[in-house]
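One protein chain omitted, others in place.
Now for chain A:
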Amino acid sequence: MRMTGDAADDDSSEEGDGRHTRMLQGITGMPSEAFEGKKKRKMKDDGIPELYPESEYNPSRDVVDGDGQISIDDLLNPLQDNPGFGKLRKRIQQIENNSKAIHAPLRTADQAKVERKAAYEISKKEVTKWQQIIQRNREAPTLLFDENIDLGFSTVGAIASEFEPRTEFERKMAALVSDDKVMEAYKKDGSRLLEMNTVSVEEEKDRQSRIAKMRSLLFRHELKAKRIKKIKSKTYHRLLKKDRLKTEYSKIQMDPEVAKEFAMKQERLRAEERMTLRHKNQNRWAKRILTRGLNSQDEGTRAAIAEQLQRHSELTRKMHSMKDSSSSSDGDDEDAGSDQDMGSKVLGKAIEKTMKVIQDDDETPKSGLLSLPFMRRGLEKNKAAAIEEANLALQEYKDSKKKLENSVGSEGPEATSISGRRVFGASKTQISDAGNKVKSDYNYGSSDSEDDLRASKNGNIETQRSNILQKDVNTDPVLIQEDTDNHQESVFKDFNEIVKNPGPKTTYEVSLFVSDTWKKAGNRDEKGTNVKKSAMPSGSVRQDRKDTEKEVEEDSDTDSEGQMVDRILTSGSKLSYELPSQEELIRQAFAGDDLEDEFEKDKMEILNAENPEPEKPVLLPGWGQWTHVQKKKGLPSWMLKEHENAWKKREEAIKKRKDAQLKNVIISEKLDKKAEKLHTKALPFPFTSKEAFEQSMRVPIGPESNPATAIGALNRPEVVKRPGVIIKPIQFEEVNPHEKPEERRGDKHRSKKNKGSGGRSMKKTSA
């Protein structure tokens, strides 16, 4: 609209004026005065002279034109003489110069539209200020929302400094605490206390060294314990346990307190055993073994079961018997070392008891099955035999007692040297070792049997006897060595025969013993083989030969390959015929096989596998064969065409293969289905090239392949926020658009360090 006004100004020709004004009027719908006024002014400026003097007879041109309006000039003219006219005229001129056309108001709808448009422009401009911030945040690898969290006071001191007394009590306390007198007194007292606290340098050094020593001791002890704990050897631990028991035992003997404790412990164990019956084949393992049958188990298992049962019986034996045993053992210990004495005593006891048995057995039942005459006869026979054997045994006991007494002097050191430990491979003490072994085996055997024996009616006697046996074996290994097996067997026989009730249990025992002897036999065999090995010269010779061979081989190994080749060559040169040329050699070597043809075949096979030949077109059997028409026609044309197409396709595919032009190469174009899993079908969205995509996952980001300092940055998620922390909406801040992202990151670190200073837009959070 303003434009139109300017256009009017530009138009200088007077003739066009009227028409132009009318046009303007038509377009804009504004009154013609708006344009007229300007025109008039222009005319005045032009200064065209009036033809007639101005009067009411000669009306001014305006009036003639029909424009008889009174202008400001008309009104001003009469005032020319008045004072202040100049001022007035100046002002009028000013107004005239500055005046513009006032437009008529638009329709409200249009007006609103214009307003809205303007408003939109303004608010658009206003909002655009966020562009930089948004850009930056979108490009940032990570958005941090957990910064600038005000957690309040971080230290106790800070909290305490902010403390204000609120309740009555607190106020009283505060008054007391902050009292001047109290403070002064405290200060003085404190200083005095400090004076009293002085420690000399020597004392401190002494203390430190003491502590250091203790620490090092502790450390060493710890190390040792760790090392020992790691040892896996069972033997070692068994020995360790034995040692421990020994020391405990000695302690018990030395210290009545410890003894008492031990007794208490034992008592508790017994009580526990009685309650839980833990060792009476209660656990799953034992039950399973029993259900499977004890006889079908191997040696070790049976031994273990027996041991368990023994332990049970030990723990549940009535107290008086235990006391007996303990007292007897005490008695033994009182005897202290004189094993022989103890042995003789035991033997004496055994003799007594056998005598008693012999005497007791005189009684015969007078009623029941056993009172029948033939039974009685049989019993008597048995008894007679038993008595005979008992007598024999008695004799033996006496013999052994005598021997025992005889071998007092020689036995001492031997007995001390004997320990429960087996020693292998010590050739010097082999014989005695064997004796030891036998002894120990006996021990095992007897201990195994003990339980069951005790279970039997007259258990006590048997234990005694077995003890005696042990002692016997213990005391003279020489004797055992003399008549190893026979003697043992006889002893066992005696033993068995002495036992009154020969039932399944005894057989079981026997089997146990037998197994033991078998074990021994095995041991002996081993020894024998050892001896054989050492004795036999042929074996060693063989070994030697082998060794030498090995050496030779090693030598040849150490030779370089060139030497090997040399050797071959020399061997070749030794031969009488002439050396053929290289080509000939090769021809000879590959005489039988036509490699080229084979390769061709292979290639064709692969080609066929990857681009299979199309099948020959055939009609379904029976279809269309009942008339001659079809037969004459042959296959339908579309089938033939398809077949032809398939052939063409195949040929093209073969031509397109990478190895089509390469004669001596096969390039497989088969797809690897497993590898396909590891490829994307198309390039994923944000990436623009294959290389970039592959680059993106080239370097592993795991903690195994990156230092700890780098992992954090590599694995940082896009948004870091903390649960429970309210995130406030963004607040505006100025952003330098030319700032580099690296600088910004550094900035971030800085702002992290001096918390609370940074007014980051995104990081406005509150706890």
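Heads up, the rule we're going with is that contacts are C-beta pairs under 8 Å (C-beta built on N, C-alpha and C of every residue); 3 or more make two chains touch, one makes a residue touch a chain; residues count from 1.
Convention: contacts and distances are computed from a predicted model.
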- Out of "Elongator complex protein 4", "Proteasome subunit beta", "DDB1- and CUL4-associated factor 13" or "Related to mitochondrial ribosomal protein YmL8", flag the one the UniProt entry gives for the chain missing from this complex. "DDB1- and CUL4-associated factor 13"
- Query: Which listed residue, A:Gln93, A:Gln131, A:Ser250 or A:Ser668, touches the chain dropped from view?
  - Reply: A:Gln131
- If the hidden chain were put back, which of A:Gln25, A:Thr301 or A:Asn706 would touch it? A:Asn706
- Task: Would you indicate which residue among A:Lys356, A:Lys690 or A:Arg716 is in contact with the undisplayed chain?
- Result: A:Arg716
- Task: Mind listing the chain A residues that contact the chain we can't see here?
- Result: 112-113, 115-117, 119-120, 122-124, 126-128, 130-131, 134, 137, 143, 145, 677-681, 684, 693, 696-707, 711-712, 714-719, 721-732, 762
